[in-house]
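Quick one: the structure is below, questions incoming.
Only one protein chain is missing from this complex, and each of the others stays in its spot.
Our next item is subunit A:
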Amino acid sequence: MPGIDESLLEAMRLPGARGASVVDWISGLALGAVGDAPGGDVEATAAETAELARLATESGALAAVGGDPGGSSGKEPPVQDLIVTNTDSYHLLRFVSTTFDSTVFVHLWLDRAEGNLALARIRLAEMADRLVLG
């Protein structure tokens, strides 16, 4: 059963992975981080990506769900992931869905030349599920 660190190390095995972290999008706190962060600043990166994640989850347009507000429990954000494409890298934010109150996402920073975005997106989703379901 993987914990936070094991899960992040697993994400770092993806080709082109530069850094990975688990971030609380309401407080902006990084609960765990491995590898590099842009500018070498894990905390600033966590706070800024958290703000982006929060805006997405609170957006009436982006987080809209048809007829079934919030899915089964009304707790998980209907937004599943966010992708920001840079000139030289990707930022992939995958929301982690938990029954208990957690408000976290996994952030993977991926080199654009070496990384495979489609593969990373699938693997990160599986990793986020295993993190909380075992």
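As a working rule, contacts are C-beta pairs under 8 Å (C-beta built on N, C-alpha and C of every residue); 3 or more make two chains touch, one makes a residue touch a chain; residues count from 1.
The criterion applied here is as follows: contacts and distances are computed from a predicted model.
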Missing subunit (named according to UniProt) among the choices "histidine kinase", "Chemotaxis protein CheA", "Sugar ABC transporter permease" or "Transcriptional regulator": "Transcriptional regulator"
Residue in contact with the excluded chain [from A:9, A:31 or A:125]: A:31
Touching residues (missing chain, whole complex) on subunit A: 1-4, 6-7, 22, 24, 26-29, 31, 57-58, 60, 63, 69-70, 74-75, 96, 98-104, 130-134
